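Following this message is one structure expressed as structure tokens.
Here the complex is missing a single protein chain, while all its other protein chains stay put.
Take a look at subunit A:
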């Protein structure tokens, strides 16, 4: 185990009291900046990077790792408490997390997110340390056809969360796919559905859509009913995770890690798809039927997937020197500041620095848990603010976030438009989940399909040209053909049990 010794060496040089202090500062700064609306991890690191310039490399890396994981975690805090995801990777967390928070289980949601992030981050970092080069070679062999197949799989899985009315579910899904069409056509450069507005030529920011529909739509809906419903007080829950919460969380943590890490390691993987697949899987596997009302599995899985994919990102970065996310490019440019050329030689030429970085990631991740777990009950108390003030705060926060990204008032208008859409969807009983999934999946699917077809010159056979793609299509076929059978078996088994799984989707 040569790698193990190297990692221990890295830990040894990283673990000094001074460095731990830098790590703690990094984690705290990262968390606070991550909590601020409109600032994703990439921006947070770009903002805070100058702080590390005057430190020696080891200390800088440690602070860096703290900033990174802190920033990732900070984003999920607002998702859970305020229903305002700070980045696309924590959109899924908001779904169940916010329901939990409003049922008085905010502390548990934050805790399962923190522990899940820690476990996923640790497993992910260890996998990076031991298998990076091998994984990277496999990852570059996957091309557009495989990605496309994965997305078809995700799309098929969305049909399981359409809700009680298939018609309404599909209406929402297609609405989402249409929203995903807005922007410049990638191949021809022609604007689509932009109505001559410059700000619309880019694809719509998934965060603006999600915050508009989740947070604003919700706030408007509550405001519209404020006088007609009795005041709802968020119950005061227990501050810690109970035995039951641990029991329900550990499997989703591991499954989420299994989804997240490979996607993170893929050059075009990202964190959206794995968080999304993790959510759908947990939902499908859940036997309690409390999805839609705050199921802890729905927080544990996506959060683990999110962090595992954040760790997976280091595979192409360290093994090939490829920045595949904005965060990775910011980090690589920081490495260049130490006179290091990113490339495949990184792990051999600068082994000491790379192992220090990996060790730092482990330390940063541990400190994140140590610092944030005790804070979870404190954060959760935020929700005891009376409802009008709380929602006013959420509205303010959401608008600030939309504005802060680009300092453009247009984004606030866009946010309000999606808020109104969210209100209307609630009014007419359209489920919001398929819409969000459509917005995320549509553009991804389109770009991969068109990439594959450009390369093949329009020949659709190319979609079956990679083994992984074929395997996935077989799985999809089995899933679709096998479903009537599974449904029958399950119906027999659960005839007496009440299933109200889908009912709360609209909420």
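By our rule, a residue touches a chain if its C-beta (ideal position, glycine included) is under 8 Å from a C-beta of that chain, and two chains touch if they have at least 3 such contacts; residues count from 1.
One rule holds for everything that comes next: contacts and distances are computed from a predicted model.
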| item | value |
| --- | --- |
| Listed names "Succinate dehydrogenase subunit B", "histidine kinase", "Nitrate reductase subunit beta" or "C4-dicarboxylate ABC transporter substrate-binding protein", matching UniProt entry of the absent chain | "C4-dicarboxylate ABC transporter substrate-binding protein" |
| Candidates A:30, A:323 or A:364 - the one touching the absent chain | A:323 |
| Candidate in contact with the missing chain, chosen from A:103, A:186 or A:373 | A:186 |
| Residue numbers in subunit A that touch the chain omitted from display | 32-33, 35-36, 42-43, 45-46, 50, 139-144, 184, 186-189, 191, 198-199, 201-202, 267-268, 316, 320-324, 326-330, 332-333, 336-337, 339, 341-346, 382, 400, 404-408, 451, 454-455, 457 |
